[in-house]
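Note that this complex is displayed minus one protein chain, with the remaining chains in position.
First chain written, first letter: the chains are A, B and C, and each begins at residue 1.
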Amino acid sequence: MNNTFGTLFAVTTFGESHGAALGVVIDGMPAGVKIDPVFIQNEMDRRRPGQSAVSTARQESDTIEILSGVFEGKTTGTPLAMLLRNADQHSRDYSNIAGVYRPGHADYTFDKKFGFRDYRGGGRSSGRETSARVAAGAVAKLFLKQYGITVRACSEEIAGIKAEKHCWEEVEKNPVRCGDPEKAKEMEQAILDARTACDSVGGKIYAEILGVPPGLGEPVFDKFDALLGHAMFSIGGVKGVEIGAGFAVASSRGSLNNDSITPDGFVSNHAGGILGGISNGDVISFRLAVKPTPSIYLPQKTINTAGESVEMQINGRHDPCLVPRIVPVVEAMAAILTADLLLRARCSKI
Amino acid sequence: MNNTFGTLFAVTTFGESHGAALGVVIDGMPAGVKIDPVFIQNEMDRRRPGQSAVSTARQESDTIEILSGVFEGKTTGTPLAMLLRNADQHSRDYSNIAGVYRPGHADYTFDKKFGFRDYRGGGRSSGRETSARVAAGAVAKLFLKQYGITVRACSEEIAGIKAEKHCWEEVEKNPVRCGDPEKAKEMEQAILDARTACDSVGGKIYAEILGVPPGLGEPVFDKFDALLGHAMFSIGGVKGVEIGAGFAVASSRGSLNNDSITPDGFVSNHAGGILGGISNGDVISFRLAVKPTPSIYLPQKTINTAGESVEMQINGRHDPCLVPRIVPVVEAMAAILTADLLLRARCSKI
Amino acid sequence: MNNTFGTLFAVTTFGESHGAALGVVIDGMPAGVKIDPVFIQNEMDRRRPGQSAVSTARQESDTIEILSGVFEGKTTGTPLAMLLRNADQHSRDYSNIAGVYRPGHADYTFDKKFGFRDYRGGGRSSGRETSARVAAGAVAKLFLKQYGITVRACSEEIAGIKAEKHCWEEVEKNPVRCGDPEKAKEMEQAILDARTACDSVGGKIYAEILGVPPGLGEPVFDKFDALLGHAMFSIGGVKGVEIGAGFAVASSRGSLNNDSITPDGFVSNHAGGILGGISNGDVISFRLAVKPTPSIYLPQKTINTAGESVEMQINGRHDPCLVPRIVPVVEAMAAILTADLLLRARCSKI
Partner (left out) sequence: MNNTFGTLFAVTTFGESHGAALGVVIDGMPAGVKIDPVFIQNEMDRRRPGQSAVSTARQESDTIEILSGVFEGKTTGTPLAMLLRNADQHSRDYSNIAGVYRPGHADYTFDKKFGFRDYRGGGRSSGRETSARVAAGAVAKLFLKQYGITVRACSEEIAGIKAEKHCWEEVEKNPVRCGDPEKAKEMEQAILDARTACDSVGGKIYAEILGVPPGLGEPVFDKFDALLGHAMFSIGGVKGVEIGAGFAVASSRGSLNNDSITPDGFVSNHAGGILGGISNGDVISFRLAVKPTPSIYLPQKTINTAGESVEMQINGRHDPCLVPRIVPVVEAMAAILTADLLLRARCSKI
């Protein structure tokens, strides 16, 4: 199943950036969960294009339709499918990209893998696919809410500008989704400057899962952190993932890095809430690095489908920084994963 | 399947550190691959305990027995099972750890998940489980060899000491598995110093997969990098993973980070050989951060199974640095993953 | 994945009989297969309600919309999703069935499993779900066509009336889908008689898969016949499945039942084209028993949701015999399974 994530809470997405629709099927949703369509739509709005000056100008309402699996406001235990029509498919001329491989994109690799590709935008490899994940993530959040589990993420660094704090109540108040209002303004300006320079910038995202009971995650291959790594690297543009103390552990010592345990909990959280692949009841914390958008308006060297050297220039509408719109996707994937592990944990004991 | 990695080349491990045996079943091995038992045993020897002054003193020959799936020197297409008896189970007294949760270990989380645990060492969460992965990885390497694909890894940093080069022919010549002979000596000394100080140190591993044809990996959830993240974070002690340029992308720009394409290949490899989740034919490169061994001989604060505060001191035999012995495990997991994606790619086109 | 069939050609259906829509996602469709929407719609028409006097009067056009996975007439290798709106949801009064368990239906078991149920018709357990399978089966047939593989099924027995021959060109010419025109008329009359009597009748279906190369199916748990059994019993109302000689083998002898092999092929086909779970190149033949429709208009004894004894009478629109409309579903499931095994066989050898 190439397009499914999760085993018991299994999320399958479908759809291309310029096809008829995107959608998602959640198979394994337990019966009896209250579904709030307004909440789901709000989550969609957090990811949708055209939401601010720092994002792409493509206009999509990203209106979600629930097709199945809900009856009288509650999940039925059968597959919950949701649909999202592509409105602004923008019937423009693709001749400048149809025969050319855009650097940093999946054009070349799709051709090698499938023999040909849908050359209208990114097709299946477009970030637009993640809208379906956000819909599923919203449902996962509604499920997790029943157990007091929440997920949150924010921009920690953009274009080299680092947040010095994570005031969570500030995050949704600025277009870059940063918990440090001062730095948020600098980040916003840096993104606009990059756009003016026909270039793009990267950044980092910090995220937390709160309220996870101890015991989630499987000891060997399906460690909570292993699946977090899987989930996060499945988001296009992510090139690095850290759990807890992350890369800093490399130069630490056991006596410093071990989190002492007291009757009141762990004294520190270098582990990021996971020990031996299993949640320990502490906050699960992780961060990820997002590359600068590969779609830039500067001329670039590449080859065409005939293998000849060409210079190309991308036009169209693109985010000069992916970070702000990836924030809700990170939350969605973390919620989906946690929902899955919560169900899997039901089978660990007699 | 909590203990399986891979979909078509599916590796299932079993066994505990102090049980009768460890083992692995590879389901999905194509028929006709030549199996060289000497090569497999050599790979085991690279991971086995007691191999040098910087590793644990536990003595295990780690002799592999092939139980099934091979006939007249070739794989038959049926499950290839391998067994590894635990020899040095060291019947010592576990009373000091049976009722206490070791910091940095899975003791607490196992109890929470399963209701009780095998308190003789790490049980299923022991690094010893990875011996079974190395056996499977050796078989995966023999399979990949048919396609000209190889995997290699080395220590890049230990205790803050950084290698300045990766001379691959040097890696197996020193006990820390570093490609920089000068730095290797410093690393070795740092590990011995940590042991003397009853402490432990962490580090970084760099790895490459060579010869991968373009087209491996699936576009959405099962991106090559997503599965690499999954595979690497499934190794105990890994707290960070980077693909290609890794965290450095956060402060880069699109015009710098995009890898230009020429008729002769990519000009740079910030992508780490993966675009849109699919291999692009370039070297697949990644690195990971390994935490300092949690088993240290200094007294530590923790709680017992009754929830009371206690001070404990670990004895036994442990590696003061996990990095050198994780190197072959990284290779094994990368080889298993690549074998799986190689098979999955057989179904991408008509 | 409760709602998925297949591993490499993985079909997931969603939707309820009285919800907004039904749909299907095929994940694993290789790129490059020509998709003929007219053929798919024709297959839908073979299963749709209201097609003849012997089927239900519910009116549905069952118009299929392809949402993704096809570009310029060919599959792209990404998920192929199809949608089917429910038109005639018939907003009637469900008060007579909402609180009562219909005998022979899944009402009671759904309540026990999920805690409540969508009481408007069968919900997820309705035969209407199979429309999504027929859509997927049509796509599977288009894929199999590339390899010269075809699937066909017909009614072999209805209400005790047995076909004496299977003239395949006759099957679609009569409303009961029987290859024996004389018997077809008797079957048709028997169904109409059952309707008049407010009762229903059962029957048998015979099916064949032609052109399957030797080597499909896996030796142990995923034998071709095991998966055929799985596929056929997954169709509501099926109570028996036979492969090849079927139950007749119980009273046969090895010397009679073994199919001798000659340079020109097998002399007989008691095996039904499968040996050791793997196709042998001969016709794969099987039959199944379908129970009489549980929805009958006679009064029936049952209990209500309070556990009290009640007499109920079903109204609404139902097929007095399920057999004719299950024929295309049998073909669809056989095609989906064969497509899956065809892909799986790509990985059996180096």
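As a working rule, contacts are C-beta pairs under 8 Å (C-beta built on N, C-alpha and C of every residue); 3 or more make two chains touch, one makes a residue touch a chain.
Quick caveat, the model's predicted, so the values are computed rather than measured.
Here one chain is not drawn; of B:T4, B:Q51 or B:N269, the residue touching it is B:T4. Contact with the omitted chain, checked across B:P49, B:P103 or B:G123, is made by B:G123. Screening B:T78, B:Q189, B:S260 or B:N304 for touch with the missing chain picks out B:T78. Among the residues C:I278, C:I326 or C:A339, only C:I278 touches the chain that is left out of the figure.
Only one of B:F39, B:F114 or B:Y147 touches the chain withheld from this view, namely B:F114. The chain not displayed touches chain A at residues 8, 28, 30-33, 77-78, 143, 146, 219, 343, 346-350. Listed here are the chain B residues that touch the chain not shown: 1-4, 7, 10, 12-16, 19-23, 25, 27-28, 31-32, 65-69, 71, 74, 76-81, 83, 113-118, 123-124. Residues of chain C that touch the chain left out of the display are 1-5, 7, 13, 101, 103-106, 108-110, 112-115, 122, 124-125, 129, 157, 159-160, 194, 199-204, 213-223, 225-234, 236, 238-263, 267, 270-272, 275-281, 289-296, 298, 300-303, 307-309, 344-345, 348-349.
What we mean here is this: only the chains that are shown with their structure count from here on.
Ranking every chain by how far its Cα centroid lies from the centroid of chain C, the top place goes to B.
Inter-chain centre distance (chain A to chain C, centres taken as mean C-alpha positions): 39 Å.
For chain C, residues that reach two or more other chains under the stated contact definition are 28, 31-32, 77-78.
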